[in-house]
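My questions will all concern the structure given below.
The complex appears here minus one protein chain, its other protein chains still in place.
Every chain is named by a letter (A, B and C) in the order it is written, and numbering of its residues begins at 1.
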Amino acid sequence: MTAAQLLPLAVAVPLLGAVTLALAGRLLPRLGCDILATAWASADVVLLAGLWHCSSRGTQVNWVGAWKPTGGEGVGIVLVGDRIGIGLALLITVLILAALLYAWRFFEEPPAGHRGTFPALILLFEAGMCGFALTGDLFNAFVFFELMGAVAYALTGYHVEDPRPLQGALTFGVINSLAAYCSLMGIALLYARTGELGMAQIGRHLAGHSADALIVVAFVLVLTGLLVKGAMAPFHFWLPDAHAVAPTPVCMLLSGVMVELGVYGAARVYWTLFSGPGGIPAHAMRDVLTSTGVVTALLGAVMCWQQRHIKRMLAFSTISHVGLFLVGISLLSPQGVTGTALYVAGHAGVKAALFALTGVLLDQHGSVDEHSLYGRARELRRSAGIMFVLGALALAGLPPFGTGLGKALTEHAAGEFLGWLPAVFVLTSAITGATVLRTAARVFTGAGGRPDATAGAQTRGDHEEPEVRDPGRPVPAPMLVVPALLLAGSLVLGLLPGPVTALTRAGQLFTSRAAYLAAVGLAPTNQPAMPVVTPVAPPVVWTGEGIALGLLSTILAAALAATALWGPALQGAAAHRLRGLAAAVTQRLVAPLRSLHSGRLGDNAVWLATGVAVLLVAFSTLVQP
Amino acid sequence: MSRTARIRLFWGAAAVIAALYTMACLRLPHFGTAVHPYGDRAVAATLRQRTANTISSINFDQRAFDTLGEESILFGAVLGATALLRRTSHDHNTRPRPVRVLPSTRLFGALLLPVALLTGIYIVAHGQLSPGGGFQGGVVLATALHLAYVAADYRALQRIRPRELLDQADAVAAGAFTVLGLAGLVAGVAYLQNVLPLGTFNTLSSGGLVPVINAAVGIEVASGVIVVLAYFLDQTLFATGPAGGAFRKKAER
Amino acid sequence: MTGVATLNEVLALLALLLVAAVGTVAVLTRDPSRQAVVLAVLGLGLALLFTVLQAPDVALSQLGVGTAVTPLLIMLTVRRIRSKEHQARQGERDERGGPDGTGANGRGGGS
């Protein structure tokens, strides 16, 4: 049995686990369900780690049901496990395991017969995400996309006892489903043009036509579904609302990997389908996605700074980082992909840890409101507090965290394309890091002045109910161990040379269309069957420039946080004038921006339509047939 | 954003989308084109697999992995809907009043119920031969059962609808699909490979693994739809919890 | 290809126009219980279209899902919410409703 044969197990094993848990939940006690779920998730991690190891020998390809094509033409579905795909699946399984461990004794006792439901849904979520990461068939990708979507809607609204606003879950469901239908329309258009569903096959058939309106419309429609999940502005409005509602372990997964899968999907679809002749020219892709990525990163950072509901704050920080990931991908270079992959992995650990720590606050104090929590979590200073600060610094890009290394590699690649792009990286990661740092200082130490707890008509995070109704108890050990492990994981990613070396090769493979076509048995005509072996560039780990920029954004973050905390108390005319300026900027620019985030379904839908229209106009002007 | 602004923005976006979509449609092959490369290959493969209904062969054999994902969506949706609609401690339950049913309605339902159930089973069983299959038959089976609700009353439906059992049947059928796929791996070939003998074309046992997966899908769809409908019916007929306003108030205290 | 349209194509044209019209009506029908009925008709129209397009399998499942299950689920949801709202109005005698409740216009006093 070869590794390639085992690829479908990345989907089948969690599916079987979900079924087992749904059935065993009727018989087993609570503890039994938790143990079973954790064991199953650990098995998935082992499986994917094994596949990751085998993928160093080359891309693993599996034709499900042995429907291997003859003469390049087949009827089956292919799974393609290249290093980026398998690496992402490995990240998914690790985060699933973390979320399940974190959720030990997390919810109030579920009703008998439903004990297995939550872990079963989590494992189904895992199956959907792994399937999406590995599939090489466009319609199959849609199916797994819908699987992870449908399960995510249910998980977001899972905690029905809880009186928190639920419309976030519904908006999430409606908007993401609508976007998925847009994708399916695009898939149908591509099928009409090429008569194929396999990604590589479609890409090969596009070469016979010119890039006309049909290609542009199909590309934009397919991209819509992916980028709505990837929360690109103006498709991002659903994300903070969903995160404010979802139970903490679900937030860890949504922010940690699901959103990033949208960006991954966009990159995969571009390279395998549209990067060849008859597709979308590189300059169009680069111009459009870089600009939307920059806008998304800045918007997310500004909105993050404004929040006091900590989960919403972290959600906006995810939006900001996704903008940076989009920029990294849109450079269309192997270095950009390598850097982004590392950045995504590092960010997943840090962001999941921060959500986990927010869950501790919710558990102990029944609130996730920065203002009302002011100084109330002093007793957690030495455990959760330190980790929260570390998470904030890692978010800002402090070396040697994985986020710092990923940011350094990506911004270096970005700087080679446009000189000012690294400034965006430094600025936005500093702002999001500063926001979290500000929160940590206020909540855990009571630093700065007491914020005005009633200011602003906005989403507040107080009046929440703890997810577990036993406020007197000590913090359960898994709720602190899991974030510690996640932060350590992110640190290891930046310290060890192994992941960077692997991902450097992976980035080259990912951006090579010829290698992908050859792997699925579609060697491009007039080229040899084996991919042209590109010289392996020596992996770049930490450079002086990267460390300097990482330190710069960390210092900037600390300075911004200090300004927010102690600025209002400063005396003197200059300080007074600066405060006036800040207030004016907030009034003129930020307030209208905030009012756009109305959380209404109708507004969400209209922004979706507007985004599609903007992308259509942008691509059709840039793509000349 | 005000409502008018929102609608204006929509019209602007819709105009752009409509214009470009129309241009795209003009570049598509004309309606009824004779060029369907994938379709032709799928038909050829179907006949090689001795399956009469091409759709079943694609869904349960050639692209069975899609259907595996699809059935998982169904399984997840059933799990999710039951989790969302589960009784919470805040709900107080009342019993529904038995409704008087006209004798003619009762007779109509009693006669139609077995006919509809048989039709459902027939559609599932002949999935690889004639139009229909696990999914369509499953839906017919599920709706057929609810004729009992029309014919008698809710308590009659509850008696013939063992929800616990159906809940488990749904999970077992979803698991069966995954396990059937593993059979290929155990046999040393590919996941979801059609390892059973293909049988004679156009008979009930033809198509190898197709009728087996078809049956699993039929059971899953029928029990899944019944369970979901059961939870919705319960919400409508039983759960008359405290009024929303009062609940909200209680929560904010 | 000949210029003569086949009977199938004429039927397809009619079914397409029917589907487009009923779909529009379904969106413009603002009352959800009436919309459920229109959606059932849309399901029938789609099933007809799919039959004409030689897709009996899809037509059959559309018939089951589009005309039976989906409208039924919508009807059940509407009924559930109406009965809750009815209770909310009754419940206001004992307890004041929430600030943005549909049935809560602040008729009652304090609790």
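Heads up, the rule we're going with is that a residue touches a chain if its C-beta (ideal position, glycine included) is under 8 Å from a C-beta of that chain, and two chains touch if they have at least 3 such contacts.
Assume contacts and distances are computed from a predicted model.
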{"item": "Among \"Heme exporter protein D\", \"Multicomponent Na+:H+ antiporter subunit C\", \"N-acetyltransferase domain-containing protein\" or \"NADPH-Fe(3+) oxidoreductase subunit alpha\", the UniProt name of the subunit that does not appear here", "value": "\"Multicomponent Na+:H+ antiporter subunit C\""}
{"item": "Touch partners, limited to displayed chains, of the chain removed from view", "value": "A, B, C"}
{"item": "Touch with the omitted chain, as defined above, among A:Tyr191, A:Trp305, A:Phe401 or A:Phe444", "value": "A:Tyr191"}
{"item": "Missing-chain contacts mapped onto chain C", "value": "1, 3, 5-6, 9-10, 12-13, 16-17, 19-20, 23-24, 26-32, 35-36, 39, 42, 46, 49-50, 53-58, 61-62, 65-66, 69-70, 73-74, 77-78, 80-81, 84-85, 88, 97-98, 100-104"}
{"item": "Absent-chain interface as seen on chain A, which is shown", "value": "139, 143, 146, 149-150, 153-154, 157, 160, 163, 165-170, 173-174, 177-178, 181-182, 184-185, 188-189, 191-192, 197, 240-241, 244-245, 306, 456-459, 594-595, 597-602, 605-606, 608-609"}
{"item": "Residues in chain B touching the chain absent from view", "value": "3, 6-7, 10, 14, 17-18, 21-22, 25-26, 28, 30-34, 36, 38-39, 42-43, 46-47, 52-55, 58-59, 63, 66-67, 70, 73-74, 76-78, 80-81, 84-85, 129-131, 135, 202, 221, 228, 231-232, 235, 241, 243-245, 247-248, 251"}
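The working rule: only the chains that are shown with their structure count from here on.
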{"item": "Category of the chain touch graph - line, ring, star, complete, other", "value": "line"}
{"item": "Approximate Å spacing (C-alpha centroids) for the pair chain B, chain C", "value": "18"}
{"item": "Length of the line joining the C-alpha centres of chain A and chain B, rounded to whole Å", "value": "31"}
{"item": "Residue numbers of chain A (touch at least two other chains)", "value": "none"}
{"item": "Multi-chain contact sites of chain B, meaning residues that touch two or more partners", "value": "248"}
{"item": "Residues of chain B defined as touching chain C within the complex", "value": "32, 53, 55, 123, 131-133, 135-136, 139-140, 142-143, 225, 228-229, 232-233, 235-236, 239-246, 248-249"}
{"item": "Chain A residues touching chain B - in the complex, by the definition given at the top", "value": "1, 5-9, 11-12, 15-16, 18-20, 22-23, 26, 62-67, 73-77, 111, 113-114, 117-118, 120-121, 124, 127-128, 131, 139-140, 143-144, 146-147, 150-151, 153-155, 157-158, 160-161, 163, 189, 191-193, 195-197, 212-214, 216-218, 463, 465, 595-596, 598, 602-603, 605-606, 609-610, 612-613, 616-617, 620"}
{"item": "Of all residues in chain C, those that touch chain B in their complex", "value": "9, 56-57, 59-61, 64-65, 68-69, 72-73, 76-77, 79-80, 83-84, 87-88, 90-92, 94-98, 101, 103-104, 111"}
